[in-house]
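What follows is a short report on a single structure.
Excluded from the complex is one protein chain; the other protein chains are retained at their positions.
The block that comes next holds subunit A.
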């Protein structure tokens, strides 16, 4: 029942950097709740008998319990509840699309604003660092003694593998995580910018896993430095493949290889993993431009556009072939981008990128589109308005039109069944692949999705592995 005395229909606002300040720096935009704000927001929770929010969470956090502890001011207990099922709460509280998951299921949302579950999770997680995280869960400074008779390997160190590692490590199974890049975290490190997810936050959650007995091996490329076969020869009992969908798509339009055209993966990897925003203090150079076009309407497009603004571009355009309503990006991210000065070029689709005499980008030719009948996905299909094009003067183009399965590991793993899109086929319940004791989850098993859905897949696979090992 609604507690009429305390009840407020709207959620407690979270402070953030003003738009005209933050679009010039790489510091986090959202600043997080104070304890008072968090407790006030926690008090809005109705403590439903049958909580729908927990069903909406892919890793099944006992949301009402952690919020109850928080409302009582008992942050350690709240943290313990979250950590039982979620290895990366500081990450999830920041980057999950809560509106379509836990918060989208919150009963308050039917009439009022739903409880700000993500912000509360973030507040709780931010209250602890990695050192105390372990003690918090187990009461011991070292988390749990590794169960030396078993060992499990993860290939890839993104959200799905980190979840597998966290789940199994908590049950005493030593896990080794192999990562191709030099830093651990997958898309959390190379993809999502510092202003949405500070790298120190990822490092802290990874640190918590180290302290639980997880070993990380960077610079190991799955399929090159180490293969699935090698791992079984080395005595691993199970292998989890969480290598993501990191192969960038291009459009195959003329001019795509001109100087100044980047995949969003390259652009973001340079800036985030290479810290190119801090060039020349860091050695990786950042592409420089005055007028930037980002092609696409998802979260990656928003991240690339907002990054370009922060690197001093005068005009940053997002070109998208449908309208604002059909954009797959989170509404919050789109709003942030517009507030910061990103301009939308809607109902346009690039047909050519044009270069100058030095093969540098100088403009883009856009086909003007209109919306037609809804397609299979229910979104209205963009249709070209015949003969109508426009020119956009730009000196840089970033393609954020999606990614596919990277074949490097897959080609080196005979016997692994793939579907027609090149993703690994897994059992929906167990996450097991066509090779016994080899599991897969996250984007490589389902195509580009969200951090939290990858974590949900990791959790399902980890549960199966734990059951089979009897731990």
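One rule holds in what follows: contacts are C-beta pairs under 8 Å (C-beta built on N, C-alpha and C of every residue); 3 or more make two chains touch, one makes a residue touch a chain; residues count from 1.
In this text, contacts and distances are computed from a predicted model.
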item: Among "Oxidoreductase FAD/NAD(P)-binding domain protein", "2-oxoisovalerate dehydrogenase subunit alpha", "1,2-phenylacetyl-CoA epoxidase subunit A" or "Cytochrome bd-I ubiquinol oxidase subunit 1 apoprotein", the UniProt name of the subunit that does not appear here; value: "Oxidoreductase FAD/NAD(P)-binding domain protein"
item: Hidden partner chain, touching residue among A:111, A:182 or A:420; value: A:182
item: Candidates A:248, A:350 or A:446 - the one touching the absent chain; value: A:248
item: Hidden-chain contact residue, picked from the options A:270, A:336 or A:362; value: A:270
item: Positions on subunit A contacted by the hidden chain, ascending; value: 180-182, 190, 218-221, 224-226, 246-248, 250, 252, 256-257, 259-260, 262-263, 265-266, 269-270, 274-275, 279-288, 358-359, 406-408
